[in-house]
Each structure stands twice: as structure tokens, then as C-alpha cells.
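In this view, the complex is presented without one of its protein chains, the others remaining in place.
Which chain is which? They are A, B and C, in the order written, and residues in each are numbered from 1.
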Amino acid sequence: MAAGPNRKTWRWRANPRHYRCHVLGDVTFVYNHLSGDTHMLNLVSIALLNLMAERTFTLDELAAAFPAHMDVSADECPPGVVWRLFDELDEVGLVERSGGA
Amino acid sequence: MNEPNEKDSVFLEKRRQLLKLGAAGVPMLLTMKASAAQPLHSALDCAITIPSGMCIMVGSDGAAWISTRYNYDGSKLTNGKVKQFKSASEYVLPAGSVPARYRPDGNCPTDPCSSSGGSSGDDDEGGHWGHHSQQESGFAALFDRLTLTRTAQADDTLYASDWGHSGGEGDDSDDGSSGCPTSGGDDDDNHDSYSSNHWGSSDDNHDDDEGGSSGSNDTSSCDYKIYCFDSSTQFQPGTFIDANGNWNLSGDLGLYTIVAAKYGEYYGTYNNFPGVSCMLSIMTYLNNQ
Amino acid sequence: MRRLEDYGRRAVRQALRRGTLVLHLGPFAMQLKADSRALLAFLLSMYGACHATLEAGVLADFSLHVRAPNMIRRFVRRQITPDPGFYFPTVPLPRPMAPLALEMGMNLAVALQCFRFAIYHAGVVADERGAIAISAFSGGGKSTLTAALMEEGFRLLSDEFAIMGLDEPGLYPYPRPVSLKNASVEIVRAFAGAEEMSTTLTGTPKGDIGYRRARPHELEMMHEPAMPKLLLFPQFSLDAEPRAEKVEPGDAVMRFIAGSPNYHALGEAAFGSLMAFADSVAAYDLHYGNTADSIALVKDLWREHGS
Partner (left out) sequence: MSRSFLQIAVGLAPLPTGERLVRFIGWGRRAHILGQLATVWEERADGKLAEILANARIWAGHDRRMLSYEMNRITRALMGTDIYPVLLKGGAYVAKALTAGEGRRVSDIDILVKEDELDRVEASLKDAGWVADEGTSGDYDQQYYRAWMHELPPLRHKSRRTVVDVHHRLTPRTARLKVDHEAMFAAARPTADSALKVFNPTDRFIHAAIHICADGAFETPERSLIELFYLFADLSEAEAEGLRARAAEVGALWPVDHALWAISWFFANKRARSLCREGMFAKAFAAPVRWAIRAKVAGGLRAKAAMLLLYPRSHLLRMPIGMLTVHLFRKAVRSLSGSQAN
């Protein structure tokens, strides 16, 4: 389920002012100021959130950049997986659109 | 954020494992919420015991009759049997009480249904109050009054009987009449009469079981469907609630849960419908979530 | 402040009828109204040492009107309100079960209307070293273990709720009677003594219910929070070999939140205190088959983590 439509040209980012993290072992608890919800992120999803906090991405750029950020090969981290991960962050309002017509 | 060293091989291996799970569709993010599905709260973990021999007859309009005294043999329903069931029923719920999936589908293998459809049930019993073409039904005024009475009663409870001081709150002179006549005492009486005045008292039918004759030219009825519980059955309605607090009701126990909840909604606990207390504690809990 | 037992029975009865009886329990003032002999007897017996006021004009956090079969009217009102806001906790039960209605009502009031604290479903006991929270997550004997630890030098903070501060993880006392079901009633009666127990209510929707009274020193210390050190998830199963298994802190937090009626409503302050709590406790699953085993396990863990 998506939180809304998406386009290849839209740029996305995570805004660290909108959440607060706390690491407990292998998981990171993230408090979302906008929704008031607490999320539990594993090592993969927190890595994506952290990457998106660095700069803005289109979906394609994100799929291209994430494997290297994770230190794995592109085969191990295909675009479909990245997009679904993105959808999970989008669904709970942890990422926001930042430009791109 | 103190992220662990990303070159750490154990750490990397964990990420790889998780990525594989992610590729298999496992969510990588969980949103924490208090889960109503866990029988965590004392209000949720009560159980209902359905008495043995209880049957629920559902009309095509969603009305329901509930009886523990009708011996249903599972054979095809006829208008005579329907009539007998109605007179044997201890509890009645009005049209619209039971969701569509529990209602008879109206597909009669042997026709007569399609022609007699709407008229077979609602012209004699007065049980079908919610018929769509209410103008003809003659009950329109009654609905009106009934609804308003319910509204006013409920409202009265809020304003009059919560915390005894209510009478004194009109302590200013701007309202004309002084102290509201709302003592706790007659409150109870009001409620009692309320409960017995409306919706008809089916107890009068007590001994009428034999009354309805199932005549020989009795036509079959597919405007009704009967569900029975042969032996006494215990279950926890709280288990029907999912993690989001939604009801996921299915099967005969789902129907029973709906009927018990409806009963509580209409009548409170006055008549001790089996399980109504349990339903009400659950509903109270959920409504406060 | 005077204790309930310091007032005469007649004064208590009148205040209860008028609805001016207020129990002061830990951080909460609970206004009670009822007209029930069973309830009056229960209150005097189980809450005798509790601080109470009888005069009108005392503010309370919660108002509980125990009117056995009739309380359900308010449920109907739900239909005409556009706001799911506030309802008096109401539990429809036959008159002789008024004590159960009172106890459930006092639980519901806190669970549903308290937002000054984060509430989690757990029993809590403490000594001078800190507090042990006993989660109800797996339904494995929280109350029995809580009552048992009371005999082992711990004071009762609460049988039903871990009441946690906002932005700080201190646990606050709400020392009400410990609620015991079915077989546990006799187990606790055996070690606590019959004079510490209520009469047993039979045939309630939850089976047989008995209560173990909170003790005077626990009521005296009801304003003293304790810092959590240990979080336990008891899992009773008959004849189980006793063992304690460490629980990952992330898993422990996840289970703990699932037992909270108000965490989602409190925002960042509850996140802050819960994370501080997670950093300060060690969490264990406890498997055991009898009360003696469970106490031995807890004593071992407390030697390691209570400091």
C-alpha cells in the first residue's frame, strides 16, 4: 500500500528534524514527531532512512545508491526491494517530497 | 545516532540476511501500537458461554429471533416453522441488526420466494420495522418517537445521572427554574421502564410454542435462515479483534458475537442475554481506545 | 490525611452514597459513588489503610460510579456523541459482584483516562535497590508472582500497572489489592494468610476472584517512585523446568508497548521515558512450574541486576 502516487521525477528525503532515534541492540526505535508514532527499524531500514537524511533522491537514484551504502552488491539489493523499503518509510510519513516536477 | 561500524563483518552479514527477508516481502519497519488482539486487558479476556440448543433465525432484512426452546431439525424452513420460531423466541432484534453475509441469500431452489419475497414476513408480525418503504408501513411515527425517546433517554443519563451534583449545577439564576429534578433515585426507575416499554416484550409468548399450526399446505420460506448451537459452546469474543482494534467476525460464533453486542446496544443487560456482559465490557474498552 | 478505617462505618457509607468519598492512592484521587453493602464491606476491608476524604469539594482525577446493573446506560449514549472522548468506566455486573466492578472500574479509569503517566500492563514491586516490573504479556502468573514477591521483602507498587513518568522512567505506586484468579487465590492465601485476603467472589466472568490487600507500609510509601532495574515476562506452565532467558531489549520494548493502553497518545515524552527504561532494565523470560521456582529465579536475577 502506498501513501500516495509517485513519479520518477519527484525527489525525496528524510528530514531528521521530524524524528528522533534510539538504538537498542540491532534495532533502532524511531519516534516520528509528525504522527506521534514509534517505529521499530531494523539494520536495513534504518540504513535507508540515514541515507535519505543526507540528501535528496529520485526513486531511481535511491535504488542505484543504496547497495553501495549498504556495502553489498546490486544483485543482493535489487531496485524492487529498495522501492518497497521506500514505500514503507513513505507509508508512515518518515520521508517527504523535496522538489522535482 | 551512533551507528555501528559498517565494515564489521557480523554486522554486514546481518544486513545481508535482512535484505533477503526484505526481498521475500518481510516488512523492514514495524509501527508500535498497543495491540487489542492480545488479551492483555482484563476487560477483553472474558468468555461467553452459549447455552445448548440456542438457535438464531435471521431474516432477509437482518432482523433476528433468538430462541433456546425451538427444536430445529435442520429441515427446510416453511412459513409455519418461521411463525413457530418467532413465537418461541426469547429475544428479538429489529431489521438491520445482522450483517448481510449472515442473511438468507434468497436463492430458493424451488421458486416461491421470488414472488412472495418482500411480503411474506412483514405484514403480520410487526417485527420488520425497518422496511424501506416506510410510508406504507404505518410505523413511521413509531420509529420517530422511538428514536427520539432513545436519544433523550441517553442524553438524560449523561446530564442527569452522572455524578450526583448535577442538580446543583444550574446554580445561577439565569435559567428561570431552579434546581433540576434529577435525583439519582428515580433515575433507575426511568431506565427500567425504558427497557420494558420498547421493542415489545417477547416473553408474553411463553407458552405459545404449539400455537402456530404447521399446516399441510405450508409453503417453504427462504426469507429466513437458522443457525443453531447444539451443545453449549464457550468462546472468547476478544479473539475476534485484530491488532488495529477491528472486529474480524466470521462463522457462527461471529454471528453470535454480533447478536450479543446488538442486544447489549439495544437493551443493556436487563434480560441477561447470554454473554451480553462480556460484550459490553469489551465494547466499553474498545470505545475508549 | 486520615485513613478510611479512621472514619466510622456510617460516615463512610454516607459519603459513598453521596459520591463524596475520595480515595487518595499514589498519584491518583478516585471519587467513588455506590449504594451497595457488598461494596462498602469490601472497601472497609481491603482499603482500610488507604488515605481517604469524605467531605464534598475534593477534586479527583477519576469519578467512578459503581451502580451494578444499570451502569450500561452510558454505553447507549455513544450513539449520539460525535466525540469518542470520555466515558466513565462501566462494567455491567450483578450486584453481589460490585467489588469486582469497583476493581475493574479503578483499572479502567487509569488505563483509559490517565495521560500524565505512561501506563503499561505489568505488576511492579520494589525494594531499596530498585523496581522489578512483571509484564502481563504472556499471561503467565503476573499477579501470583507479584503477591509472592511481597512475602520476600519487596513492597507492592501495583499489581496491574507499571505507571511510568514522562521523560523519566521512574515507576509510581498505585498500591491497590492484588487480584488473583482461580487456583492462585488459594496459593496466595496459603503464604499470605487468610486474614490478608478478601472473601472469594465465585462465578464472575473471569472465574473465581480473590484479592490480597496492600499493606500499611506500602500505602505509607505510595508517593515514592522506584527506578526500574528488571523486566520479567513470566511464563507459567505446569511442571516446567525453571529457567531464565535473556530478552533482547528491542523485543522487550515491543512487547511492553503492546501492553500499554495510552502509549500511542502521549507523544515524545512517553518515547523518552520508555527508551530510558529500556536502557536501565535487564529483561528476561521466566519459565517455571511453581511459585517456589519462580521466586528462586527472581532472587538470582536480583542478585545480579539489583544494585
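Just a few scattered comments:
Please note the rule applied: a contact is a pair of C-beta atoms (placed from the backbone, for glycine too) under 8 Å apart; a residue touches a chain by one contact, two chains touch by 3 or more.
Since the structure is predicted, the reported quantities are computational estimates derived from the model, not experimental observations.
The chain not shown here is touched by just one of B:18, B:55 or B:258, and that residue is B:258. Only one residue in the set C:29, C:64 or C:163 touches the chain that does not appear here, and it is C:29. Listed here are the chain C residues that touch the chain not shown: 27, 29, 56-61, 63, 79-86, 113-116, 166, 264-267, 269.
Interface residues of chain A facing the missing partner chain: 1-5, 7, 10, 34-36, 90-91, 93, 97.
Operating definition for what follows: only the chains that are shown with their structure count from here on.
Shared contact partners of chain A and chain B, listed by label: C. If you compare A-C with B-C, the chain pair joined by more contacting C-beta pairs is B-C. The centroid of the Cα atoms in chain A and the matching centroid in chain B are 44 Å apart. With centres set at the average Cα position, the gap from chain A to chain C is 41 Å. In whole angstrom, the spacing between the mean C-alpha positions of chain B and chain C is 31.
Within chain A, residues 26, 29, 37-38, 40 each touch two or more of the remaining chains. In chain C, the positions touching at least two other chains are 253-254, 257, 263-264.
By the touch criterion given at the top, residues 20, 22, 24-27, 29, 31, 33, 36-38, 40 of chain A touch chain C in their complex. Residues of chain B touching chain C in their complex: 30, 32-35, 38-43, 45-47, 150-151, 153-155, 157-158, 161-165, 187-188, 191, 264-265, 268-270, 276-278, 280-281, 283-285, 287-289.
Chain C makes touch with chain B in their complex at residues 18-19, 31, 33, 63, 65, 67, 69-70, 72-80, 84, 87-93, 104, 107-108, 111-112, 121, 136-137, 139, 179, 205-206, 253-254, 257-264.
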